[in-house]
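Report on one structure; see the data block that follows.
Note that one protein chain is taken out, while the other chains of the complex remain in position.
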Amino acid sequence: MHELLTEFANKFHYYGYFAIMMIGLYAMIAKTNLLKKCIGLGIFQTAIMLFYVSIGAKEGAGIPILDPAVGTADPAAYANPLPQVLMLTAIVVSVATLGVALALVQNIHRDHGTIEEDEILKGLRGK
Amino acid sequence: MTAQLPILTIAPLLFGAFAVTAGRFLYRRANYALAALALAAAFFASVLLAVQTLTQGPAVYFLGGWPPPVGISYVADPLSALMLAFVSGAALATFLASKAEIETSYPLKNSAFYALFLLAVAGHMGIVITGDAFNLYVLIEVAALSGYAILAQGRERAMLASLNYLFVGSLGASLYLLGVGYLYIMTGSLNMADLSGIIGQMIPGGLSGSTALAAAWGVILAGLLVKMGLFPFHSWLPAAYSFSAAPAAALVAPLTTKVMAYVLVRMIISLFTPDIAWSVPAMNTLAVVLATAAILYGSFCALAQRSLRKMLCFILLAEVGYMVGGAFLGNRAGLTGTIYHIFADLLMTLCLFLAAANIERGTGGRFSDMGGFFRRMPVTGAALVLGAASMIGVPPFCGFFSKWYLLTGAVAAGSYAFAGALVVSSLVNAVLFFRIFEIGFFGTAASPADPADPANPAEETGHGHAEHVPFFRDEMSPVRLAPLCLVALSLVVMGLMTGQIVRLVVDPILPPGLG
Amino acid sequence: MILEIKIAMLVLVMVCAVASITIKDLLGAAVVFGTYSFMMCLLWTSMAAVDVAFTEATIGAGISTVLMIAAVFRTTRRTKD
Partner (left out) sequence: MKRLALFAVILAGVLFAATASEFPRLGDPDSAPSRHLSPAYIHGSKPQTATPNFVTAVLADYRGFDTMFETAVVFLAGMSCFFILRVLRRRGIAEVYYYRHRPTGVVLAMLTPRRISPRSSCFERIDADWTPQDMVVETMCLFMVPFIQVFALYVIAHGHYSPGGGFQGGVLLAASFILVGLSRDLRTVESLLTEKTAILAAAAGVCLYAGTGLLALFFGGNFLDYGAFGPFFGAAVPAARSMGILIVEIGVALTVMATLVTIYKLLSSRGTVEEGL
């Protein structure tokens, strides 16, 4: 029982990330509103970023900026900069995707008068 | 300067895109020529790189001067160099052939279209040559984001289709990113060559040695299959490609699925190595079953279509099945067939989509309006025949040889269902194209053609009046036909050069012990 | 970092995620999505990822929310789910 608890305490954050990821995925699959799907996509991407950033965390480590008082003799004194750099890139990519998605949503609303996917499809079939 | 060739393949496209953007406000008339020049420069550099790689062996280019595990590297081996030449050549051909369409489909916005087009090509080329797993993700997004935008213009449903493509595409790319995260957390590296070495040391016995690495491969594979549009994840593909305007479809359709299949092959060969990538039999079987289903589904849905482009989109779905199935047969012939088919299919799809764009422009593209188009457009018709013959698998064309390798691999691996699906798909293709030939030769133009944009004065011969004159030549301008003819002829050339391609390009990159 | 605070933050992030996809008013959903991003930013600060947190605070909680609100304002607030 104790081991199970330790295992959970060590891994709980991964379960949390996967839960958030699945919340986003659910929104993308099950919601019919296009803006809700955009939000779902955002949540899905952010959960993956959270996963990456957690890789870079180290116990007792400071922020990844050189502290002259500490020096670089021990790399364990600083958090791992690489995942942070990757996620900076991913955040910017996600906002770019969001911008394009919102532009498409606006145009769909202009053409069809609604942003509910089922209503759009019904309207198209009616023609 | 030869050492800098790998970056010079992409740099002209980047600078071309920015110059075109600025040119919109400065001197708009030069923009088309500028974009064409950038594409031609990229094609030229790619051909030089291919020649250099084939004669002097592979090269690794350090971006920023940092050696691989620390920095990002470009890997120019025979496979990636040849693929670069094919991708840039296909983009150049599409661009030259669809000048008129670009100008009429995107009035006042063609500068923006050129910039998006060039960056899309740069993204696809970067995907092909990069040796870094995370850089690949960024480039996938570059290629995809411009694809969403240019596919959104077109008929009424194009916006919704493009938005669905955006959701599915971003989901696929995010899954790939998650897979790279799995690899990173287990190995601490992002460079493909470095990763390959570490994985080989960690799990010499195959993926059963580590759940997390098996999951990494599974998640990456899922992401790539979603981006490729394999059978259960296919619903976005026909909609996105068939509702958009013709030049966008002619660019994105031949490139995106093929480049993603290339990434799949690259993952199998360079990142995981075939021994490890194929070490879970259930995964291989599942992939081959899905591929078989995709081939059958694509072929039979194509039978039900009533317009040329939509039919081609479903054939494209079947072709994705060919490539995925071959990659998971688990033997040398299958993988060779997949690699060869990536090149062959790029040319075939390009040829058919360009011909379809011409026919669509002349007749509207629905089967009911296409009657007798061979008489009116003999050159386009001839190119269509060549492309169709290759797609069916008639011997001197390249389509035959890829099918031959795939069939050999399927029989050697004992997956007779896949072999059967290949044969059935060939037969169905024959039925599909002979039906078009029948319409083209013997059909009569029943209804007047409706050109895509009635407000646009047709710049060739005013085909709106030519419907009832039986032998009136209504062919497109030579500028449109020349790239099409070159692509159609290259189908034969590539078929005749099969031996050399397999010897020079495929054999060197496959591990020697592969059975 | 203290484990309990981390768990609390993670739960808060999850609550914001669920709330933003269940609220039946798109403007509210957009604002809660901004809150979600901000909570995420705090979580990243706790993992010593200051640059990422800074970017998420400006891009995720700032610009994304403004763009989302602009889109809601120019389309509709109504949603069925």
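Here the chain labels run A, B and C in written order, and each chain numbers its own residues starting at 1.
The definition used in the following text is that a contact is a pair of C-beta atoms (placed from the backbone, for glycine too) under 8 Å apart; a residue touches a chain by one contact, two chains touch by 3 or more.
These numbers come from a predicted model, not from an experiment.
Colleague: Determine which of the presented chains are touched by the chain that is not presented, and list them.
Modeller: Result: the unshown chain touches A, B, C.
Colleague: Looking at B:L119, B:L177, B:A239 or B:L335, which makes contact with the chain not pictured?
Modeller: Residue touching the absent chain, from the options given: B:L119.
Colleague: State which residues belonging to subunit A touch the missing partner chain.
Modeller: Touch with the absent chain occurs at residues 10-11, 13-15, 18-19, 21-22, 25-26, 29-30, 54-61, 63-66, 72, 75-76, 78, 80-86, 88-89, 92-93, 95-97, 99-100, 102-104, 106-107, 110.
Colleague: Applying the definition given at the start, please give the residues of subunit C touching the unseen chain.
Modeller: 50-51, 53-55, 58-59, 62-63, 66-67, 69-71, 73-74
Colleague: List the residues of subunit B that touch the chain left out of this view.
Modeller: Subunit B touches the missing chain through residues 4, 7, 11, 14-15, 18, 21-22, 24-25, 61-66, 69-72, 106-109, 112-113, 115-116, 119, 122-123, 126, 132, 134-135, 138-139, 141-142, 145-146, 148-150, 152-153, 182, 184-190, 198, 210-212, 215.
Just so we're on the same page, only the chains that are shown with their structure count from here on.
Colleague: Which chain has its C-alpha centroid at the greatest distance from the C-alpha centroid of subunit A?
Modeller: B
Colleague: Approximately how many whole Å separate the CA-defined centres of subunit A and subunit C?
Modeller: Their C-alpha centroids are separated by 10 Å.
Colleague: Taking the mean of the CA coordinates per chain, how far is subunit A from subunit B in Å?
Modeller: Going by mean C-alpha positions, subunit A sits 29 Å from subunit B.
Colleague: Using mean CA coordinates as chain centres, what's the subunit B-subunit C distance in Å?
Modeller: Distance between chain centres, rounded to whole Å: 37 Å.
Colleague: Would you please write down the residue numbers of subunit A that are in contact with two or more other chains?
Modeller: Residues 83, 105 of subunit A each touch two or more of the other chains.
Colleague: Give the residues of subunit B touching no fewer than two other chains, as numbers and ranges.
Modeller: Answer for subunit B, listing residues that touch two or more other chains: there are none.
Colleague: If we count contacts the way the header does, which residues on subunit A are in touch with subunit B in the complex?
Modeller: Residues 21, 25, 28, 34, 37, 41, 44-45, 48, 51-52, 55, 82-83, 86, 89-90, 93, 96-97, 100-101, 104-105, 107-108, 111-112, 117, 120, 124 of subunit A touch subunit B in their complex.
Colleague: Using the touch definition up top, name the residues of subunit C that touch subunit A in the complex.
Modeller: 3, 6-7, 10-11, 13-14, 17-18, 20-21, 26, 29-30, 33, 36-37, 40, 43-44, 47-52, 55-56, 59-60, 63-64, 67-68, 70-72, 74-76, 79-81
Colleague: Which of the residues in subunit A end up touching subunit C in this complex?
Modeller: Per the touch definition, subunit A meets subunit C at residues 9, 12-13, 16, 19-20, 23-24, 26-27, 30-33, 35-36, 38-40, 42-43, 46, 49-50, 53-54, 56-58, 61-65, 79, 83-84, 87-88, 91-92, 95, 98-99, 102, 105-106, 109, 114-116.
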